[in-house]
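Let's turn to chain A:
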Amino acid sequence: MHDEKNLRLYGLMLCMPELESLPLLQELADEHPWMQAGLHELNLTPLEEWQGEYTRLFVNGFPKTPAPPYESVYRHQSMQGPVVDTLHDLYQDAGLTIGEMPADYLGTQLEFAAHLAASDDPRAPHWQTRLWRDHLQHWLPHFIADVCQHSQLLIYRLWGGQLTLLSKHMQEVMTYA
Partner candidate 1 sequence: MTHYAMVIDLNTCVGCNACMAACAMENQTPVWKSSWRTYVHDKEIGNGSDVHRRFFPRLCNHCDNPPCMSVCPTGATYKLDNGIVLVDEERCMGCRACAMACPYDARRSVTYEDVERGREFYGEAYRRQHPSVDKCTFCEHRLKEGLEPACVETCVGSARMFCDLDNPEDPVSQLVASGVARPLMPHLGTRPNIYYIDDLKRRG
Partner candidate 2 sequence: MDTTVNFYTQDVWTWWIAIYLYFGGLGAATLAVTFLTDMYMKAHRDLVLWGAFSGVVLLALGSLMLFSHLLDHRAVIHVLNPMVLIYKPDSWIAWGTQFIIWMMFWGVLYALPYMYATDFFDKVPVVNWLLDRKLVNRIAQLSTRYRKTVGWLATVNGVGVAVYTGLLLQSFPAVALWHNPGVPLLFTVSAFSTAMAFLLLLMYLVIKQPDDQRIRNFYERVDLILISAELVILFSFFHYMQAGNESAMHSARMLWNDMGWLIGFIGFGLIVPFLLELRGVLKGWSSHLPVVTASVLVLIGGYLLRHYFMYSGVYAYPW
């Protein structure tokens, strides 16, 4: 559930759909059966429609974008909020710097979680706890709710379901840590 492969796949779901996207996901479907019903629907959906739905949900919706995948938006109603700095510090502590996407982007946070899951560093669980306790738990549930409520494509609702299971699991891990 919280292993590297799953976390990277959850992050991958946040990429803009392209021509190669569906074949790639179909290859992964055997190991991740939760996707199958969603992929079946995508098979019947034109790429443009998928891209349009992705854009509407996460980038640029009218009248409002339903699920912008940024912690600052959910916690501070702005972009580049104060959490960006604390996340930068966390990534730096773990010896990482971020690329183009902002620090509070869900994709960045999931990538970080995946990196920690695969890491041998004894401090990794501590950083994982910081990520969940100080950041993800405060906004991911709301984000998931928005995705599940507004997404017209099954794949994103299923993805939301997986993220819910992930959240619940992390909640338990932190409680007993």
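Candidate entries met the following condition: all candidates are chains of the complex that A comes from, given by their letters.
Just so we're on the same page, a residue touches a chain if its C-beta (ideal position, glycine included) is under 8 Å from a C-beta of that chain, and two chains touch if they have at least 3 such contacts; residues count from 1.
Every value quoted in this text rests on a predicted model; they were computed, and no experiment measured them.
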All of 1 or 2 sit in the complex with chain A; the one touching it is 1
Listed in rising order, chain A residues that touch candidate 1 in their complex are 59-65, 68, 70, 72-73, 77-80, 102
